[in-house]
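Only a single protein chain was left out; the remaining protein chains are all shown in position.
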Amino acid sequence: MANVLKTIRSGEDYIESLRGRDLKVYLFGELVKEPVDHPMIRPSINAVAETYDLALREEALASADSSITGLKVNRFLHIAESAEDLVLQNKMQRKLGQNTGTCFQRCVGMDAMNSLHSTTFEIDEKHGTDYHKRFLEFVKMVQQENLVIGGAMTDPKGDRSKGPSEQDDPDLFTRIVDTDEKGVYVSGAKAHQTGCINSHWIILMPTIRLTEADKDWAIVGAIPADAKGVTYIYGRQSCDTRSMEEGDIDDGNAKFGGQEALIILDRVFIPWDKVFMHGEYEFASMLVERFTCYHRRSYVCKTGLGDVLIGAAATIADYNGIPKVSHIKDKIIEMTHLNETIFAAGIASSHQGHKMKSGVYLNDDMLAQVCKHNVTRFPYEISRLAQDIAGGLVVTLPSEKDFRHPEAGPLLKKYLAGRKGVDVENRMRILRLIENMTLGRNAVGYLTESMHGAGSPQAQRIQIQRQMQVGYKKNLAKNLAGITNDVEEPKESSEYFKRVFKTKDSVL
Amino acid sequence: MANVLKTIRSGEDYIESLRGRDLKVYLFGELVKEPVDHPMIRPSINAVAETYDLALREEALASADSSITGLKVNRFLHIAESAEDLVLQNKMQRKLGQNTGTCFQRCVGMDAMNSLHSTTFEIDEKHGTDYHKRFLEFVKMVQQENLVIGGAMTDPKGDRSKGPSEQDDPDLFTRIVDTDEKGVYVSGAKAHQTGCINSHWIILMPTIRLTEADKDWAIVGAIPADAKGVTYIYGRQSCDTRSMEEGDIDDGNAKFGGQEALIILDRVFIPWDKVFMHGEYEFASMLVERFTCYHRRSYVCKTGLGDVLIGAAATIADYNGIPKVSHIKDKIIEMTHLNETIFAAGIASSHQGHKMKSGVYLNDDMLAQVCKHNVTRFPYEISRLAQDIAGGLVVTLPSEKDFRHPEAGPLLKKYLAGRKGVDVENRMRILRLIENMTLGRNAVGYLTESMHGAGSPQAQRIQIQRQMQVGYKKNLAKNLAGITNDVEEPKESSEYFKRVFKTKDSVL
Amino acid sequence: MANVLKTIRSGEDYIESLRGRDLKVYLFGELVKEPVDHPMIRPSINAVAETYDLALREEALASADSSITGLKVNRFLHIAESAEDLVLQNKMQRKLGQNTGTCFQRCVGMDAMNSLHSTTFEIDEKHGTDYHKRFLEFVKMVQQENLVIGGAMTDPKGDRSKGPSEQDDPDLFTRIVDTDEKGVYVSGAKAHQTGCINSHWIILMPTIRLTEADKDWAIVGAIPADAKGVTYIYGRQSCDTRSMEEGDIDDGNAKFGGQEALIILDRVFIPWDKVFMHGEYEFASMLVERFTCYHRRSYVCKTGLGDVLIGAAATIADYNGIPKVSHIKDKIIEMTHLNETIFAAGIASSHQGHKMKSGVYLNDDMLAQVCKHNVTRFPYEISRLAQDIAGGLVVTLPSEKDFRHPEAGPLLKKYLAGRKGVDVENRMRILRLIENMTLGRNAVGYLTESMHGAGSPQAQRIQIQRQMQVGYKKNLAKNLAGITNDVEEPKESSEYFKRVFKTKDSVL
Partner (left out) sequence: MANVLKTIRSGEDYIESLRGRDLKVYLFGELVKEPVDHPMIRPSINAVAETYDLALREEALASADSSITGLKVNRFLHIAESAEDLVLQNKMQRKLGQNTGTCFQRCVGMDAMNSLHSTTFEIDEKHGTDYHKRFLEFVKMVQQENLVIGGAMTDPKGDRSKGPSEQDDPDLFTRIVDTDEKGVYVSGAKAHQTGCINSHWIILMPTIRLTEADKDWAIVGAIPADAKGVTYIYGRQSCDTRSMEEGDIDDGNAKFGGQEALIILDRVFIPWDKVFMHGEYEFASMLVERFTCYHRRSYVCKTGLGDVLIGAAATIADYNGIPKVSHIKDKIIEMTHLNETIFAAGIASSHQGHKMKSGVYLNDDMLAQVCKHNVTRFPYEISRLAQDIAGGLVVTLPSEKDFRHPEAGPLLKKYLAGRKGVDVENRMRILRLIENMTLGRNAVGYLTESMHGAGSPQAQRIQIQRQMQVGYKKNLAKNLAGITNDVEEPKESSEYFKRVFKTKDSVL
């Protein structure tokens, strides 16, 4: 069958599938000829390739049986059919974080697809539309061909005190600029796009709650990454050009990295069968909230990076000859404690997942916020502790070129010797990995993306506030304090405590 | 049947069941006549009574179907038959924390029984003994009669740098002093015993890893709380005597409280059928580790207390007229975030539970440590924030007697008025509840017990260290750093990451 | 001269001077006959007595040469004549904290007098009044007689969203109710009054910024503590009644304690020569800000309490036999680090003091806020660490009465033995001191008063915001970032950086 022939299987297949596309990518003021071969872009492609290879090596972890196609599919393309499926997403995310030490960029697409499953179903239910069916067809296609899906949500936003229709420039939020019998045409941009140039398809989604005046901005649709009218401007990362230097030590993590770009859309066409929302503005917030519910829990991936950084810190302590000093051990314990605290909240959120009308499972929202909110704090502290253990050399180490130089090299080997038996090059490599994750290229993903990805800290706090059921808790307090004349039934839309005290079905 | 007649059903039944026992309890230098009627002791009995009443009101949450007796039993007496059973323990614990605002004292017994299920099985397996069968008979009896089981582990320890057999006074760890054909005789003491005087049976267990020289200290057995030779010396709590004053405002939480006592054992007899370990010293550490694994995750109960304190803080903010001030809202969000972070680790640990040889489920140990370790930190910060929101009046409020006085009372009503429409007495009640939980009687349970119960912070750190698989993580780092000549397979006994990446059976 | 005869010298003199006054003090619904002899009140009097005795024992530290009277006066009565005088206030405060382990209650008066020195001067300058002269006469009298001055600022405030003149009940802020040729008559109340019943004079001051409509509330004046129309309702503290029990162990700190009361003023008369502000509402905020500037830095006293608690933690670690365990040492270091961080900010604020128009020195305001703000955080963490080190016995220890009992006592001595050679009674005493400072009576002063005294945390944040010169800092950033077309001179009233970079006179 045609599909079989086209199906991507390995990371290698995937990399090949990206070649030869007509992408318009700006980087350092020039158009990139073939992103796959650009040394600064390639590590981000390698990271996605690992998501394919893991599914081959550890099938139970990184793939799933889809009842939509009846196929064993990559878990990133799977619609969660149980709370346990949500838990397994977390487990796969941690493993990929461990294997790549960076953002592997496929969670946005996975979380977008899962949130669209229920949202399109509920739009149809109200409006009698057929978005859900279209969406299922799209899912079938990507599951069969085993494609990478990017999700594009964040608009540039312009003046943040104004909504889409109030901006001076209407393009500051992506919008429908034209419609015809074949489909719609959209213009605008999506900022900070993780994993776009290395995706096959990109799903465009609104980024905030919309009002009736914002109807033209209420558009969800899928476009090929190389659709006509799409321009990418590649973002800089700390230390990005080290990948363009000779050698591989100074990179820290030469193989894997992340990727962010600004995507500009200039009258990009979306055929009707790839349109999953069109004007139903009142569903924008539902989509955003469900997406962020999935996605904030997906930040469990950072515990995999945490594992790498803890391992790096323990290794450098060993190379420095001080692995058993009590304050060093204590710091590694603390790093672990913080890392596992993040993990726990993700697992708990997934475990508390519940079934939506469309059949997909959605994890617990409160605990997803808690997971992500800890991610905006603890990686910074883990990183600080890693630098503490590493010692000052992590930022004063000379270049690999000096290390390879016939005169400077031997001097470095003499004077950077640590504990007996430690290879100076290995010591340099571990220090560069710590630099990479705490200041360099993957610090972007481990720290700043941990802060802002899937919503900044304040976004989580607002969501926690909405769900924390203060009225319910006030009654608990009043009851114990003996207050009887000031108790009333709270009117709170949150169902958090209902889920907390649910006794069945949660994971079955 | 006789058993049916004896079965305790309600909290009221339970309280009656405690009357008339021949207990020897010292309090303020006197023997207490009837603990049930002592105003300082009663609140701790009320808290246990609520564990019965909850099982009647919310059966699915607080009881379970036992395959041992085939009965619907109180969940505190249930041997966990699935990971979901462990999760439901946590949910029940949170609910009881909400309902009582204090330590309800039954988790030790529950966790002791669950850990003895697997430990007795494994002792028998090695030694050909029949402890497991004896233990199951004990379980049947307590399930049928619906009794409260206390677990007594913590020995006084004396000089902490010495083991049991090395102490000057051998009684500083509880030990066998005599044996005959009917059973064994034990002497010694158990310190900080939560929920002892209000239990029906107490299970004695060793508190640390034992060596061959400590064989006489390797004893596990069950005794009735009123066994001959048992003396209790009741511990003081902050503000304990307020319960003996007139009125109920100054108590803060007049109905519920905790209880700790020093139990002294003077040749207390245990018949053979109630002996579950006798000299198999090498299993002491297994028992202690499994018990603390269950019990550190049981500290999820404190999130229920946290809910009460958050509710109290929100109520006083309302009474003070400032519920919408941004820094107040922000502090309540932070309290919630911390509280739910604790909860998440408990749920995750339970969810990751696995089946033991004996059939009982044991929660994940690493995540149990993480749960408890956060409990040694966050309640203190939640408490600090509650005091911040409460205002200084929480520690300068005059007594209820002044409030009831014909001259002072009206002055207080005039000058302690807050927002219009707020009853001054209600304001006082909420402030006293906050005092109760942050400085007073239930601060003992919410703060200090959170620190030391189930092991002090350092105990968790040691356990985290044992399980953190640094070798595995070092390899992750070395692999990404490009180190190839210094990688070896770690020899680590911990199975933490095996469980993390387990793909099936975890919750089934 | 008569004055010489009346001068109080020692703590003993002071205690005698308090006897026989006609004070109306409610406590537990009864009028107290002689506060000096009430076991619950006496510890707060003892703490003030120590301020006299210290001045005798360490004259250079606790007294000063006053240029107003030409006398060597108690430092609490001294008007600061140099930045070094401010620094010496801090040093004395720390010493008294060390000596009493509680709030010694005289700083409010000291800080009130120093802030009135400059404020009365500046009112006179504008309005041609003679408040400053009256005030100096008052200072002379109290210096000559060596009296204790209380400062009363905090009004009950009622509905916190409303100002004094907008309240339903005008008495919720203290106000002038009548005026005649002899003086003024005030009604209202002052809440949370530390050190009032044990003062000789109380200075009444407004608590917030006032508007023209609040003119009647713009009153500053001094009244004798036993003035007609004054009623005190004594506040409860955690564990307060332990001082009324037999024995002294359970108290923790039997000798010293704090005191807070609600003061109610019913047409209390102030003669004109004791009135220091009368209607000049626009100076209310100046007085409040200067007072809080002095007073927030006065919280350096808590480092003295911190020293005691660190010493207690180190002692119990020793008694438990584990003083050299690395995590214990590390926690004591952390406690010290936090404690000294507080101290440093106080000293820095005082050192950066500057001379006011009236001649008095005022410490740096920004650093005073920083000092107090750390005080709202670090004592809680120090306290948490002390409980960690202490072990669970700090909250489960039986009563002194049990310890003295002929049967229970020996059992306690046997089973509470720690390291060899440690007296069990001493172990109990130190544990009770830790309980006293972290949950009990002096936790009120060490924790909750640290939070709310001299203004709650948010008050410091507002004050930091006012002074942080964001405009100045934005220019620093723009300059380094190479921004040239968006730089403008900030209009900021704060002079913080002027003081930071001041090169002369600061300490001379």
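For clarity, chains are labelled A, B and C in written order, and residue numbers in each chain start from 1.
Criterion: contacts are C-beta pairs under 8 Å (C-beta built on N, C-alpha and C of every residue); 3 or more make two chains touch, one makes a residue touch a chain.
Just so it is clear, the model here is predicted, and its values are computed rather than measured.
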Displayed partners of the chain not shown (whole complex): A, B, C
From B:21, B:140, B:209 or B:327, residue that would touch the chain that is not displayed: B:327
Option from C:329, C:354 or C:404 whose C-beta touches the chain left out: C:329
Contacting the left-out chain in the complete assembly, out of C:51, C:241, C:259 or C:352: C:352
Residue numbers in chain C that touch the chain omitted from display: 58, 60-61, 84, 87-88, 91, 94-95, 98-101, 248-249, 252-256, 307-312, 314-315, 318, 329-330, 332-333, 336-337, 340-341, 343-349, 351-352, 366-367, 369-371, 373-374, 423, 426, 429-430, 432-433, 461, 464-465, 468, 470, 472-478, 480-483, 485-486, 500-504, 506-507
On chain A, residues whose C-beta touches the chain left out of the figure: 26-30, 154, 156, 158-161, 168-169, 171-172, 189, 191-192, 231, 233-239, 241-242, 250, 260-262, 264, 320-322, 327, 376-377, 380-381, 384, 387-388, 391-399, 401-402, 404-405, 407-408, 411-412, 414-420, 435, 439-440, 443-444, 447-449, 451-453, 456-458, 461
Absent chain, residues of chain B that touch it: 326-327, 330
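Convention: only the chains that are shown with their structure count from here on.
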Size of the rotation, in steps of 5 degrees, that lays the CA trace of chain B over chain C: 180
Chain B-chain C separation of Cα centroids, rounded to whole Å: 39
Between chain A and chain C, centroid-to-centroid distance (C-alpha), Å: 51
Junction residues of chain B - those touching two or more other chains: 461
